[in-house]
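Every protein chain of the complex appears in place save one, which is left out.
The chains carry the letters A, B, C, D and E, assigned in the order they are written, with residues numbered from 1 in each.
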Amino acid sequence: MKPMKKVEVVIDSVYLSRVLDVLERIGVSGYTVIRDALGKGERGIMAGDELTDVFKNSYVFTVCSEEMAHRIAEEVRPLLKKAGGICLISDVLWLTH
Amino acid sequence: MKPMKKVEVVIDSVYLSRVLDVLERIGVSGYTVIRDALGKGERGIMAGDELTDVFKNSYVFTVCSEEMAHRIAEEVRPLLKKAGGICLISDVLWLTH
Amino acid sequence: MKPMKKVEVVIDSVYLSRVLDVLERIGVSGYTVIRDALGKGERGIMAGDELTDVFKNSYVFTVCSEEMAHRIAEEVRPLLKKAGGICLISDVLWLTH
Amino acid sequence: MGFDLLLQNILNPPVLMFLLGIGAVLLKTELEIPQPLPKLFSLYLLIAIGLHGGYELSKSGITLEVLKVLLLAMFMAVLVPIYAFFILRLKLDVYNAVAISATYGSISAVTFITAGSFLNSLGESYGGYMVAAMTLMESPAIVVGLILLTLFAKRENNSKVNWGEVLREAFLNPSVYILMGTLLIGFLTGEKGWKAMEPLFGVLFKGMLAFFLLDMGIVAGRRIGDIKKVGVFLVAFGILVPVFNALVGIFLAKTFGFTKGDAFMFSVLCASASYIAVPAAMRLSVPEANPSLYVTMSLAITFPFNIAIGIPLYYFVINHLWG
Amino acid sequence: MGFDLLLQNILNPPVLMFLLGIGAVLLKTELEIPQPLPKLFSLYLLIAIGLHGGYELSKSGITLEVLKVLLLAMFMAVLVPIYAFFILRLKLDVYNAVAISATYGSISAVTFITAGSFLNSLGESYGGYMVAAMTLMESPAIVVGLILLTLFAKRENNSKVNWGEVLREAFLNPSVYILMGTLLIGFLTGEKGWKAMEPLFGVLFKGMLAFFLLDMGIVAGRRIGDIKKVGVFLVAFGILVPVFNALVGIFLAKTFGFTKGDAFMFSVLCASASYIAVPAAMRLSVPEANPSLYVTMSLAITFPFNIAIGIPLYYFVINHLWG
Partner (left out) sequence: MGFDLLLQNILNPPVLMFLLGIGAVLLKTELEIPQPLPKLFSLYLLIAIGLHGGYELSKSGITLEVLKVLLLAMFMAVLVPIYAFFILRLKLDVYNAVAISATYGSISAVTFITAGSFLNSLGESYGGYMVAAMTLMESPAIVVGLILLTLFAKRENNSKVNWGEVLREAFLNPSVYILMGTLLIGFLTGEKGWKAMEPLFGVLFKGMLAFFLLDMGIVAGRRIGDIKKVGVFLVAFGILVPVFNALVGIFLAKTFGFTKGDAFMFSVLCASASYIAVPAAMRLSVPEANPSLYVTMSLAITFPFNIAIGIPLYYFVINHLWG
């Protein structure tokens, strides 16, 4: 098992593609997305408005090296400033197969 | 990046609103919900019965201070006793924007 | 609160049942599943093809003892080799009710 | 004669689709009708009977006859859970007794609907107000159940019944609301409204029912495995009590001079058990009760029994009494 | 007369279903039509009017009359957001003024559709090319809005408008595409094609509209709580500006000799505000604007107003002018 960093991002669905672009650019080995996440934060409730899809979040996480994790954080920061959301980093052991 | 606690709760969907009430009361800065989670535990399989919606879980997590995390745990405990489910606390670094 | 291990697995949905079998066999006290997760990895994009369901992942996590966690890792490894996906282990505090 | 009816009932696409759904699970075919499609069908069916019932009412008007039916419906919805409770207490703790009796005091809209299409297939019909009757029978059992709970269960304070929540759950649950609302709409818009809605909510009705029963079969099938856990007593309860409820209903219907069609639908309402509204309510207010008991009973025992055997059986009896 | 029209409009199942949906939220009934069912209905409605409009066009052909209508539609789609913007600037910052003016410059397909079924229920009709007009009115406001943004807002560079993305969002958003596509299909396959599609996309239309409006009611109801946050000025704006837009539209329609039915549908298009295409686009390109303002206004104020009062009102006016 290899010690790695797990980077989690919750962001307005409209911006999901931007986050994925960041991950691609930085070249993570992969990522996992859960498209529909509701929630609440500074910008109020994201209750998953069925009609306008404006009030819905997406959840993404990627497992990568510490150095990449921090670069992701830097690149995601302006996005979060603009569109809200959160970015978390934590420790995980990755099963290398 | 700010060290924080991540509190995760998995609970029968019917009780989701109660958990969110707790979070509101304690005044976390926000939370994220994934409404449909299946699973298995003491109370048997939650296979997501399409019809009765009785056997479905929801997944919530919030990022907050250690002190809040423990207060949440205390307030959620009776709910879990009553309705089952789990509550986890772990360490994360929160990207402050 | 009891220190435990959280084992997370992301795998092609077709193999979800195999992973759950492993968890059953090892005898975890429970698990939580989020059935629809998209993602990208060595095997390319899993964009959740609505039609064939071939390109979709599922996300499972279980909370268990360190020793169990490692046995799960061992048993899941061949599956990941065969079908791709990831397996992560991290530390959590479990609220015992 | 009785057997003919049985066959006539089974050999309907809707009922066969139900069996097909059960088979899909027993044969492990991975056939599933994923959410929210079942919700689409159930919503459709509720709206359809609501609008049609309201339209019928706008023709018949609200007569004393109608009020009589509605009152008796309420009466049964209160009576059934009470005697069911005491029967159940013979073997069960208070919590499960409450949950199960509430389940059987309430009704199953799909059973009602299936009975309706069975009746039509015999060229007979029922009054639109029966839909109102069904709606009125959905909730009281929940309240009765929780009254029984407060009377007979001694709980620590932190789990007192939250009546406000309970009453909302009971009387404003989605299906009650949608039925009431569409009844009203059907009533207000009358002939003209129904003409506009009929192509979707009338003409397609049987097909949609068949589609939905396929899903009901799958869901019921998934619970069949749990029947053994339920135990002989509750299995017997799940079959005999509905029949008994139906007979009580028939007796009342006869005494108070219901029409044949109304009597039949009324008996089916008495015999049917809830698997949506009540379980949701019980889960919230009686978590001590075990859902895999009350859900399994109503869904995997009583519902299939009524669909396959109960419906023709009750009709058979009524056919004799009303001739 | 006016009041009759109002009643006539309200006493339609679709409109009543909309009110039923709002009531469901106000009464906290937990009634919901989960995703993607609403998408199913909206897709259905778009395809239906597209195919039918195209079929109508294949009969009428593309005349000068048609081109005139289309040009005026585009004209209004550009004009409205401009004057709306300056009205809004009286009270709001540039960002919200842009987002809201774009919202009102664009259109709401469901309002258009509801107006159409209101018109039919009066035994009148409109030209199939009005669907094309609607399609052309959906996007320009987005572009106008962003031009206003670049002119009046001073932003730091990192959030320059990404025009490529904006234009795609604007002119290739799903609803524009599906409407254009089905219009074309309906036009190409003409009589034969429509005959094949009519059972699903024609006959069931009103019922599906009613079903969808139930959901619209729920969604609108959820936002009603936010109305107070919106403030008096914007509430007034959400009612008065649509009426004004409609009047401008009626004036133009009269001047350029539209038929009565076309004039009515045109006025409704001018009066309606977008709650899907524009919010999505604004969210991306004007994140500084607050969605709970522009979404709430179009969804919880203007849409209900048009459905319940605006439609009969505009018709009332037109009825007098066209006699």
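Convention: contacts are C-beta pairs under 8 Å (C-beta built on N, C-alpha and C of every residue); 3 or more make two chains touch, one makes a residue touch a chain.
Because the structure is a prediction, the values reported are computed rather than measured.
Looking at the complete complex, one finds that the omitted chain is in touch with C, D, E. From the set C:2, C:25 or C:82, the residue in touch with the chain omitted from the display is C:82, counting the whole complex.
The chain omitted from view is touched by exactly one of E:7, E:62 or E:196, namely E:196. Screening D:34, D:61, D:231 or D:257 against the full complex identifies D:34 as the residue touching the chain left out. Those residues of chain C that touch the chain absent from the view are 12, 14-15, 36, 44, 47-55, 78, 82-83. Counting the whole complex, the residues of chain D in touch with the unshown chain are 11-13, 16-17, 20, 23-24, 27-37, 40, 121, 203-204, 206-208, 210-211, 214.
By the touch definition given at the top, chain E reaches the unshown chain through residues 35-36, 39-40, 43-44, 47, 51, 168, 172-174, 177-178, 181-182, 184-185, 188-189, 193, 196-197, 199-201, 204.
Note that in this section only the chains that are shown with their structure count from here on.
Fewest steps needed to get from chain B to chain E, stepping only to touching chains, is 2.
Least step count on the touch graph, chain C to chain D: 2. Ranked by C-beta contact pairs, the top pair of chains is D-E. Averaging Cα atoms per chain gives one point for each, and the point farthest from that of chain E is the centre of C.
In this assembly, D is the chain whose CA centroid lies farthest from the centroid of chain A. With each centre defined as the average position of its C-alpha atoms, the distance from chain A to chain B rounds to 19 Å. In chain E, the residues that reach two or more other chains under the touch definition are 32-35, 37. Residue numbers of chain A whose C-beta contacts span two or more other chains: 34, 36, 90-91.
Each chain pair that touches appears in this list: A-B, A-C, A-E, B-C, B-D, D-E.
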